[in-house]
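Every protein chain except one is present and positioned as in the full complex.
Order as written gives the chain letters A, B and C; numbering starts at 1 within each chain.
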């Protein structure tokens, strides 16, 4: 994967730092490479459901963001990554200390970028898959009040 | 739609009230009927992205919960609704005061319940569609540490 | 829904008639309106699985085409409708004489068109839902050797 924007890592980090929802949840950007983004989400009340597991909605939100930044790493300088759609399958109850979401670009087109996201949960040093997703991203000009369509 | 559990509304409300993540976001359960659940989500920092719109991840989380409770209204007494998977398409930027997510059961089987969710955003008294989703729910015995599969 | 191409019905019919696979299966275009396309697929060996039901793959193929032409009715003159992705849920065994697939545009953007498709099976004069799908279409210039992305 050859990035179109040589400063892709800086662009991703700058955008991530502006995401209020992510800083609110305590999500961490731990790896950004051309076509790959890894996020970690520590467990806590804001991402829990009633039985002490990670909440499905929060798993999906972190997966969506990991895929979006994997896509952004392959976009042109100055673009943003708009989620057109995604589909997520939950594989196992997500009980553990940290959620690890790995977004990977499957195809980087000019008008659409397709990504896959694998989510695992880390408990006592072991990682176990808990969700998998497939996502369509549209790279767009920033700050416009635009729809995904 | 004829509910299998005559106390379905009470079961849904009791489960919703136990959802820490929902009370954390300020989500409201405004309507529950056999096969239908409507949630409202007021705008605020916890559900915002950097440009003052509702965050896509939060839209998906509210949609997921609306579909899950629509499904739960058609489950048997004592069951919980486990999300197997869903797919969401974003239709327009979600700028407004309140998000309205309407979950509707499409087919209520014994082992799987299929739902559709429409999400609109209300601004200045007008509602505008912003997302649509299709979801597979598995009704299960509660409190078990079980996977969706 | 206001079509961008006043000759949308003719454009859809001309494209449909060029579809070798559809004429091979005996699929019929029975209705085309702005944002709506209805196809009918008679039962027969080419669309059957081993137990005498409509084959899931063929149900999905007809659904995909119904959604694609609903989208094409809202595209500009001279464009084609490329399927970016879709997701389909099967609701019931499809036993009957005719499959009826109704594609409807949910949002008609310039770069992407989102559609929903409902598939029913008609048996002894009664229609029963058997599948539902959600689809993303990209309107594109024709005859180019282009990818969806």
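For the reader, a short list of remarks on this structure follows.
Please note the rule applied: a contact is a pair of C-beta atoms (placed from the backbone, for glycine too) under 8 Å apart; a residue touches a chain by one contact, two chains touch by 3 or more.
Only a predicted model underlies this, so the values are computations on that prediction, with no experimental measurement involved.
Considering the whole complex, the hidden chain is in touch with A, B, C. Across B:4, B:28, B:107 or B:122, the residue that sits in touch with the chain not pictured is B:107. Along chain B, the points of touch with the absent chain fall at residues 84-85, 87, 107-109, 111-114, 134, 136, 138, 147-149. By the touch criterion stated above, the residues of chain A touching the omitted chain are 87, 89, 91-92, 106-107, 114, 116, 129, 132-134, 136.
If you put the missing chain back, the residues of chain C touching it would be 18-21, 24, 45-51, 55-58, 60-62, 64-65, 82-93, 95, 143, 145-149.
Just so it is clear, only the chains that are shown with their structure count from here on.
Rounded to a whole number, the gap between the C-alpha centres of chain B and chain C is 29 angstrom. Mean C-alpha position of chain A lies 32 Å from that of chain C.
Counting partners per residue, chain A has 84-85, 87, 147-149 as the residues that reach two or more other chains.
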